[in-house]
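A single protein chain has been omitted; all remaining protein chains appear in their positions.
Chain nomenclature is as follows: A and B, assigned in order of appearance, with residue numbering initiated at 1 for each chain independently.
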Amino acid sequence: MHIPDNYLSVSTCAVLTAAVVPVWAHSIKKVTKDFPRERFSALGVAAAFSFLAMMFNIPLPGGTTGHAVGGVVLAVLLGPEAACLSVTIALLIQALLFGDGGILAFGANAFNIAFIMPFSGYYAFIFLRKLFGGMSKKTSGSGVSFSDYAALAIASYVGLNLAALATAVQFGIQPLLFTDEFGQALYCPYPLRVALPAMAIGHLTIFGAAEAIFSVAVYAFVAKTAPSFAANESVLVPKLSEDAPEAEPLSEDAPESESKPSSRWGAIYLLLALLIAATPLGLLAEGTAWGEWGAEEIAETIEVDGQALGYVPSAMENGFQWSAPIPDYAASGLPDWLAYVLSAIAGVAASIILFKLASAFMKDRSPV
Amino acid sequence: MQVPQWLLQEERITPPKDRDAFIRKSAAALTYVLTKARRIDERQRSRIAFSTQIKLALTLLFVLLVAASRNFAFVEIVGVALLVLLATYEQEKLARVLILPIQALIISLIILAPSLLLGQTRAFVVVPCKTFLTTTAISLLAYSTSWNRFTCAFKSFGAPDSALFIFDLTLKYVVVLGEICLETLEAVRLRSVGRNRRKAQTLGGIVGVAFLRAQKSAQEQFDAMTCRCFSGKYRRFKAPMRKIDLLGVALCLGLLSLFIYLEIAIRCSN
Partner (left out) sequence: MFELTNISYTYVGGVSALDDVSLRVESGRSVALTGANGCGKTTLLRILNGLIFPTKGEYRFEGTKIDKQALKDAQFAKTFHRRVGYVFQNVDSQLFCGSVEDEIAFGPRQLELSEQECRQRVDDCLALLEIEHLRTRAPYATSGGEKRKIAFASVLSLNPDALVMDEPLAGLDASTQTLIIELLKKLREAKKTLIFATHNEELVQTIADTRVRLDFGKVVDVSQST
């Protein structure tokens, strides 16, 4: 879901950054109040935790794996404000130190992943827990009722998908707003009717499931083990100590305790199976957009077929040969001779790089 | 001490097949992070390295201008310059720097391929090119800079000290908790010789342990800070500037003027 640079216009990035600044300010204020002097270490730790959470691969039913963000479970454990700040720092590290997600798009990513996701997920969780609270009193052996897990799983799913929706909208408005005089998109070329379903497919299925599993798994473990910490003037889990004060004291074998886990996990997998099975329904719920897209896309392909065929080869040529003269749609202030000199230099440099890369690979392969 | 008989005999059990890709993949991701964390700053090894604040400024400016430029000539010129710079690198460094941008290039080509059907040829060429250049710049920055130097650079851009402190702490805990997670993952992998039917629970355990260790660690560290008279202030030493940094400033200015010249050129030609 991390938006790279060059897919959003610079102005979109600026607007989203401006939108997320007040959220940061609010979060800093709230966290400073809630986490008095310990805030430094607590925030640093939480940010590191959220960064690492994003590195984990989540096992999914059927043997595949997916990534989770962890934004919602953090919000439930730490409060949405602390989660917002932690995820923001984690995103900064990813962008700057790992090139994952753009630098200019940092504000946009923070808006989606550090603002929309934890806040919406958190309030969805609160709402759902109230909603389920009356329905079920069955506890799952760790002081947290089964309905809490259901609420968390759904809230995570909702939070992730809202963030994905926001991302899709940001992609989708680019071709609407930013095109050159030939109608060519300057940034992301996909309109909403393509961007929305493209994001929805992955996030309503694999990533949504990964997020829900991750949230529930982490929460289950911490809830089981946390009471002892909650008593110990916990820095990191103020919310949880509220949630599970009457939980039974930590037993010796707590992390591995066999409190009927199979039935609980069975239920969660069932829930996930339902969610996955319901995915086509979710796509249909996008309603007309999804239905139309299929037909229109095909029509368009046929419509522009001749043109596209005529166009592709030249575009490929420009795309793959660095030495190609400046594409005709991008006017330039360079004289022709300079363009050719540039091409020559680029060609030489590129072949040196390729040669070096190739020999680096050869060295790796050959037995020493 | 009585050693049970079965312990003295050779075991003859063929373990059932299991898909534990999540452990392998997670461990690989963590190892990748930790290797990067231990990188030593280039400035300690090389005399011709810019100081981090200059590198950061140059990279940010580069990314901003490349993303903002409407004149493809700008992308071509800086692209060629970057290629020439890359060509001077030794093999190993080159391979490490280029892994990320090449992945980014391939992914964006795949993402954008269908846009050709929409007739969006410009995006298909421009966006991957720009993406390759900006990720190369960031990758270069990340490769040549050790993590803690970034904080120094933020400082010279006027970031508040408390924010720097949190950033430093985060980096520290990424390493500390990352090591814990990796150890736990390895332990789980070494012991999972059979079929693990409760993978999600295993994962919850690993991440949960890290969470609780983190929370304990935060408390302990606050104690350590108290013991060293912490009164709410945090300061960092500034990285000393070198003469070569002037060249960096000149590069920034050059990049900016080229950008302005070419943008005016394209406006005039329309």
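Methods note: a contact is a pair of C-beta atoms (placed from the backbone, for glycine too) under 8 Å apart; a residue touches a chain by one contact, two chains touch by 3 or more.
What you see is a predicted model; the values in this text were computed from it and never measured.
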{"item": "Options B:129, B:164, B:188 or B:262, residue touching the unrepresented chain", "value": "B:164"}
{"item": "Footprint left on subunit B by the chain that the document does not show", "value": "37-41, 44, 146-149, 151-152, 164, 167-169, 171-172, 175-176, 217, 220-221, 223-231, 233-237, 239"}
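Operating definition for what follows: only the chains that are shown with their structure count from here on.
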{"item": "For the subunit B and subunit A complex, residues of the former touching the latter", "value": "19-22, 25-26, 29-30, 33, 36, 59-60, 63-64, 66-68, 70-73, 76-77, 79-80, 83-84, 86-87, 89-92, 94-95, 98, 100-101, 104, 108-109, 112, 114-131, 134-135, 138-139, 141-142, 147, 150, 162, 165-174, 176-178, 181, 198-201, 203-205, 207-212, 214-219, 221-222, 225, 232, 234, 261-262, 264-266, 268-270"}
{"item": "Residues of subunit A that touch subunit B when the two form their complex", "value": "4-7, 10, 37-38, 40-49, 51-53, 55-59, 63-65, 77, 89-90, 92-93, 95-99, 102-104, 175, 180-182, 184-190, 194, 213-214, 216-222, 225-226, 229, 232-237, 255-256, 261-262, 265, 268, 297, 300-301, 304, 307-308, 311-312, 314-315, 318-319, 322, 326-327, 329-334, 339, 342, 345-346, 348-350, 352-353, 356-357, 359-361, 363"}
